[in-house]
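This is the structure I want to talk about, given as C-alpha cells.
In this view, the complex is presented without one of its protein chains, the others remaining in place.
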Amino acid sequence: MNPTGTAAPVPGNKPSGRGFLRRFRRHRFAMAGLAIVLVLAFCCYFANIVAPFAQNDQHLLLGATPPSWRHLLGTDQLGRDYLTEILYAGRLSLTIGLSVAVLSTVVGTVLGVIAGYAGRWIGEVVMRITDLFLVVPPLAVLAVALQGLGRSYLIIVLVLAGIGWTVIARVVRGEVLALRERAYVDAALVLGASHLRIVLRHLLPNLAGVAAVSVSVNVATSIILESTLSFLGFGVRPPQSSWGNMLSQASGYVGTPQGYLLYFPGLAILITVLAVSFVGDGLRDAFDPRRKQ
Amino acid sequence: MTAQNPPLLMVEDLSIAFGTEEGTARAVEQVSLRVESGQVVGLVGESGSGKSVVSAAILGLLPNTARVTGSVRFQGTELLGRTESQLRELRGNEIAVVFQDALSALNPVLKVGDQLAEAIRVHDRSLTKKQLHERVVELLDLVGISAPEQRAGLYPHEFSGGMRQRVLIAMGIANEPRLLIADEPTTALDVTVQAQILEVLERIRDRTSTSILLITHDLGVLAGLADRVVVMYAGSKVEDGPVEPIFYRTAHPYTRGLLASLPRVDRRTDRTSRLYRIPGQLPNPHSRPEGCVFHPRCPHAQAARCDRERPQPSVVGDGHVAACLRIEEIG
Partner (left out) sequence: MTAPVLDIRDLVKEFPLRGKAGPKQTVHAVSGIDLTVRRGQTLGLVGESGCGKSTLARCAVRLTEPSSGTVELGGADLFAMKGRALRAARRQLQMVFQDPFTTLDPTMTIGGILREPLEIHGMHRRRRDEYVRELLDRVGLDPGHAHRYPHEFSGGQRQRVGLARALAVEPSVLVLDEPLSALDISVQSGVLNLLEDLQEEFDLGYLLIAHDLSVVRHTSTEVAVMYLGRIVERGPVDAVYDGALHPYTQALLSAVPVPDPRAERRRERIVLTGDVPQATDPPSGCRFRTRCRLATEICASTVPELVEHDSGHRVACHHPRTISS
C-alpha cells in the first residue's frame, strides 16, 4: 500500500497560493479594476480636497471653454471647472450604483434562495411575484414613482433596487435548484445538518460567484439607468448633480465644439462600469477554488 | 493472415500530443497495432490510457491542435495527412464508427427508419425506395430489434437506450464497411442491455466480413468477443496478443494487476480474501513518469532501470508482445 506516494493530480499548485485573497490578487484585470474604482471613489468622495476648484464656482463670463492646463477637462456653460463638477457628481452616481447593486443583490439572493430551497409552494409564490416585477416596464414605473414620491436619491435607489432584484432572484433560484441536487447537500442532510447550515455553509459559498457578477452588473446598469432617467428629466435635479444629469444637460452639444461636455461624463460612466465588471469577474474567480491562473 | 496482402488497418509508431495551458500532454506514445480482415481487436485501457485518442486518429477526428507522428494505414494507404473530404468518403463507407452516447447521435425529429435510410443513401444512391426499405428492415433485424417493420416508423425517443445503441450500430454497418470502430459501445448500459449489444457485435463478426476495433475499459467484454487484445496504459501500449495468451499467459505486470483487481462473478470468495490493488493513482498526462510509465505502480520495478529506460515491445509468445524491461526475469 502506498497511499501517500500518490501526489494530487494537479501540477503547479503549490500549497501556498491558496485562499480567496491570493486568487483575487492573481487576477490582473480585477486588481486594475479595483484600483481604478478605489481612486475614483476617493477622488469623488473627497472632492472637497482633491478637486482643483470649489463646487459650483461659476464664471458666467468665461462660459464653456475646451480643456486647457488650467481647466483639465474644460469648463461648462456656466464657466464651472468641469473636472470639479464631474468629481462632485460622481458622489451621487457611485452611491446610487453601489447601493442599488448591494441592495438588489442581497434581496435577490435571499428571495432566490428561499424560492429555490423552501420547496414548491413558497417557491412558486416568490417566482410569481418576481414575474410580476419583470413584466412591468421599469422606466415607466420609475418615472411614475419619482413623480409621486419626490426625487431624492434615496427614492431612486429604492426604485432601482426594486427593479434590479428580480433578475438576480431568478438566476439564484436556478442555481439553488441545481445545487440542492448535488450529493454534498444530501451528504450534509444525512449527517444531520440543519437547513440553515446547508444554506450558509454549502449554498451561499457556491452562489458567491454568481452574486459577485450580479453586483458588478448591477452597479453598471443602475448607473446607466440613473443616467437614462436624468436624461429623460426624471432623475436628480439641480443643484444635485450626477453623471447622468450632466450628460442630459450636455445633450444639445453633440457634434458641436462643446462636445467634450458630453464625452467626459460619458467616459466617467464607461470607466466605472468596466472597472467594476473586472472586479466582479475577479471576485467570481476568487470565490472558486478550482480556478487556476 | 497472408504475407502478401497488407493488413486492413496498420497503426505504426503513432504518437499524439496536445498543447494545453498546463503544458504538452502526450496522449499517445509510439503505439502500434494491426487489425486483420475479419478480426475483432479489443483495445482496452483505463481513463487517460489514450485508447479513444487512437480511435480518433484513425478516423481523422483529432482537433487541429494535435501533433501527430507515425503512420495509420488502411488497406495499405496512409490516412494521416489526408484531406477532410477524402476522410469523409472513407468514413461511413469503408470505416464506420459507433460511439458511446447514443442519444445525442440520433436526430430527435426524424424517424429511425428514415435516418437509417439516409445513412445508406449517402453512399449508395442506386437503391429504389422499396429496396431501401427492405434494407432498413434487414439491418434493424440484424441488430436484434424485434418487429423491425413497425419500429422503423418510430422516433428515437420511443426507443430505449439499448435500442438506440443498436440503431447506431445498424447505421454503422449499413454500408458493409471493412472496419467498424466501436468506442465504449456498452459503457453507459445495464448488463442485460450490454449482453444484447455484445450479441449484435458477435453476429456481425460471424455473419459479415466486417472487422471490429472494440474500444473498452472492460476486459471481460473482450474475453468473449475479441480475437486479439491490445492493452494500453497512460498513452503507451503495454501488451498486445491473441486473446487466450493475454488472459492465460499474461505477461505485463499492469495487465496482470488489472486482471487480479477484478472481482469475479463466477467465483466464490471467502470472507478474508482481498483483491489485488495496483498501488498509487493513474498518472497525469502532463507529467508522465520517466522510463516505463508503469514503474511507480509496478511491484517488479527496479531502481535505476525501470525509471530510466523506456521499454520496447518484446516478443513473449506467438504474436504476443509486452513492453516490459524485466519481462525475462519476472516470467
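Things worth noting here:
As written, the chain order gives the labels A and B, with residue 1 at the start of each chain.
What we mean here is this: a residue touches a chain if its C-beta (ideal position, glycine included) is under 8 Å from a C-beta of that chain, and two chains touch if they have at least 3 such contacts.
Fair warning: this is a prediction, and the values are worked out from it, not measured in the lab.
Considering the whole complex, the residue from B:A152, B:V243, B:V293 or B:C324 that touches the absent chain is B:V243. Residue-wise, the contact with the chain that is not shown comes from B:T192, picked out of B:N64, B:S85 or B:T192. Across the entire complex, the residue among B:L62, B:L80, B:A223 or B:I330 in touch with the chain not shown is B:A223.
In the full complex, subunit A touches the omitted chain through residues 1, 3-4, 6, 8-10, 13, 15, 18, 182-184, 186-193, 197, 201-202, 205-206, 208, 287-290. Contact between subunit B and the absent chain runs through residues 46-47, 146, 160, 162-163, 190-196, 198-199, 217-221, 223-224, 243-244, 247-248, 257-259, 261-269, 271, 274-279, 281-282, 297.
As a working rule, only the chains that are shown with their structure count from here on.
Remark: subunit A and subunit B have CA centroids separated by 53 Å (rounded to whole angstrom).
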